[in-house]
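Of the protein chains in this complex, one is absent; all others appear in place.
And now, chain A:
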Amino acid sequence: MIKILLHTVLRGLSRQKVYSLINILGLATGVTCTLLILIWIEFETSYDTFHQDVKQIYSVYENQKYADGDIFSVYSTPSPLAETLKKDIPEIENATRIVSSWGQLTVNVGGRNFIEKGGKIVDADFFKIFSFEKIYGDTTNCFLNPNSIVLSQKIANKYFGDINPVGKTVVINSKYKFEVSAVLENARENSSITYDFLLPFNFFQEFWDYDLKDWEANTFHTFVKLRKNANRNDVRKKISKIISKHVLNSNVELDMQAFGDYHLYSINKGSAGPIWYVRLFFIVAIVILLIACFNYMNLATARSERRSKEVAIRKVVGAQRRGLVGLFLGESLFFTIIALGISIVLVELLLPEFGDMINRHLELNPGNYKFFFATIIVVLLTGIVSGSYPAAYLSSFAPIQIIRGFSRHDSALVRKILVVIQFTMSVALFISTGIIYQQLAFLKRSDIGYNKDNIVYVELGGNFNNNYEQLKNEWIKIPGVNWVTAANQMPVNFANSTWDVNWSGKLKEAGDILFQLSFVDFDFIETFEMNVIQGRTFSKQYGADTLQFIINESAASKMNMENSIGEKLTIWGKKGHIIGVVKDFNFNSLKVGVDPLIIMRNPAAFKYVGIRIGKDRQPVIINKIRKSWNKILPEIPFTYRRLSDDFDYFYQAESRMSKLFLSFTLVAFIISCLGLFGLASFITERKAREVAMRKVFGANMDQVFHLLLKDFLKWMLFAIAAAWTMAYFVMEWWLNGFAYRIHIGIGIFLISAMLTFLIAFLTIYKLISSLSGIAPANMLKYE
């Protein structure tokens, strides 16, 4: 029976080449998109699963509760937490702190200097919790020696070439000597924890002069490994109040997140994390697959006229309906399997491109059992869904009707509905893509309260202030350099906050309010072209000006001050006055609003130098900046960044999403057009006689053309109306996630309608015109 099925299908394929091609291409496109998305989803969900004990590993985080009822969750925890947890909670077997090396380090290896930013400082338990593969050396006791360093393979190769470097020496910032005790594999693509090298904590204390006993400063990620069979919820309860045991009136409760969830799930309530994109694109995959399945249904049932005779004969000679359903399902599965073959080739070809688009290195790995099963499920589902309606419909033919000659079964309505759904989904995707692009453009060009363009900045290590003064003096002389300033952070990544702020008139019941803090130099406000709306900026006229504060509008309003100039402010016990109010500017993504901010001058905290340069001849200016740097700091390579690039980084996820959406919209449209073409050819076939009759009785070609076109356009209109409604509500919901958003305009909707009509018209034009040009005698004779 299967042999016969194969024969029938293969012969059908070769006889109706266009039909088969449309069908297979439609399915192949749908399956390709789905497989690409599944490979990506598989990658995203595989994050950190390579650690042997991933199910026992948890990331400890803080829930900070604020006056307005907000809970702010952060991974940053105090230094003594890891050790305390390990000591106090019997279920916790290991605990480690992890922190990135602050800023860049200069590593000297055999007289050569390397600037490194990818160092991590970790506790000895790091190696017991995580399972990064060892290549050379031993990690068991390596951090008992405070002068141990563990390198990644990449860095080991960079420093020492292809040899075993264990025992070799490296010098950090010309002062700290370390001996290589082990080399680990490079952090994998799907690892949340990345490292170029690992250093022990005593270095941290010494180098940055950090008080590792301080319970009030949140700096470190804390990871724990529970003992086997430990109850996670028991541990959660036990750790919840630990901070308040060490910090008076603490507003912090601890909780833990399974390490397996670390990459995809956000710890902040109400924010979904990357899992949102995974889910969204899973839905997109299903939608595209459905569009492809509808295509198949459409084309398969359109062929019912031809197939009805076969069904009738099979029934007359003894086929049961069940057997026929099996036959048609088998057929659709067969088509899907051919499509899968094409898809695998397409996936292989498109994967690098797709990976670039989403900034991931993806590989097709047929040995991956998850992917293998997913593919089988996709094929089965596609085959069954595509074949379901044709099978139910075709197998329902009563042989007597066909033999009697009443073979005109009307499945036209169902087919029209299928095409309408296809177009609804495609148009909705189109509108959504348009709106996403508009929102991104809006975010990029909207007034963020300062001028992010034409700013370059450099990170300065070593003796900052000494070097900074020299550099500033040199740079400011360069024609085209307008302003030079320093700060602890650039206004794209403010991540320094405190609730330890007091002001006169602060209400007790106001509770704690979280203020962002920024430490800046003179000329900061001027360099970034921020607007001072009250008072003044920091100025050398007032000496160091270190105990004065500039606040932003939001801070003024939180403090309930109408005229804040001259008001007293105490931060961390240091008293000062407010000297200026700056107009709110966005120092984070526009997805979130502006937090209250306090700016003070604190040279001890400076880390970056920001330079405003002229619009013209920027490469020349930057080259001059580089030359001065090389003169003053010859041993450190010059690297700089543009602030506007960092700004774009905020919207990278959205930008990627919009590119993906655009691609999938194109795919959806292509498949839908195939479906429309199928429907049109079917209707053309059916209407041939009607057209012939109309012509006999006097209709001219134009009238026939309009008659046929009107029918199609009516259905397209339905699709557009449905898509408009759907897209509007979904995109309203999406936009509501942004603190700053566009209002959806009618433009994109009108464009979508015009485009749809145009595409539909072009798809069916040829068919309809061939029909309206038909000689009636041919049709009538045939009938």
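The rule we apply is simple: a contact is a pair of C-beta atoms (placed from the backbone, for glycine too) under 8 Å apart; a residue touches a chain by one contact, two chains touch by 3 or more; residues count from 1.
Just so it is clear, contacts and distances are computed from a predicted model.
K.L.:
With one chain of the assembly withheld, which option in "Thiamine biosynthesis protein ThiS", "Heme export protein D (CcmD)", "ABC transporter ATP-binding protein" or "Pyruvate:ferredoxin oxidoreductase, alpha subunit (EC)" matches that chain's UniProt protein name?
P.N.:
"ABC transporter ATP-binding protein"
K.L.:
Just name the one of A:Lys65, A:Lys238 or A:Arg314 that touches the chain not displayed here.
P.N.:
In the full complex, the listed residue that touches the missing chain is A:Arg314.
K.L.:
So which of A:Gly273, A:Gly326 or A:Pro399 would be touching the chain we can't see?
P.N.:
The one listed residue touching the chain not shown is A:Pro399.
K.L.:
Over the whole complex, note the residues of chain A touching the chain we left out.
P.N.:
On the side of chain A, residues 1, 4, 7-8, 11-12, 15, 309-310, 312-321, 323, 399-400, 403-404 touch the unshown chain.
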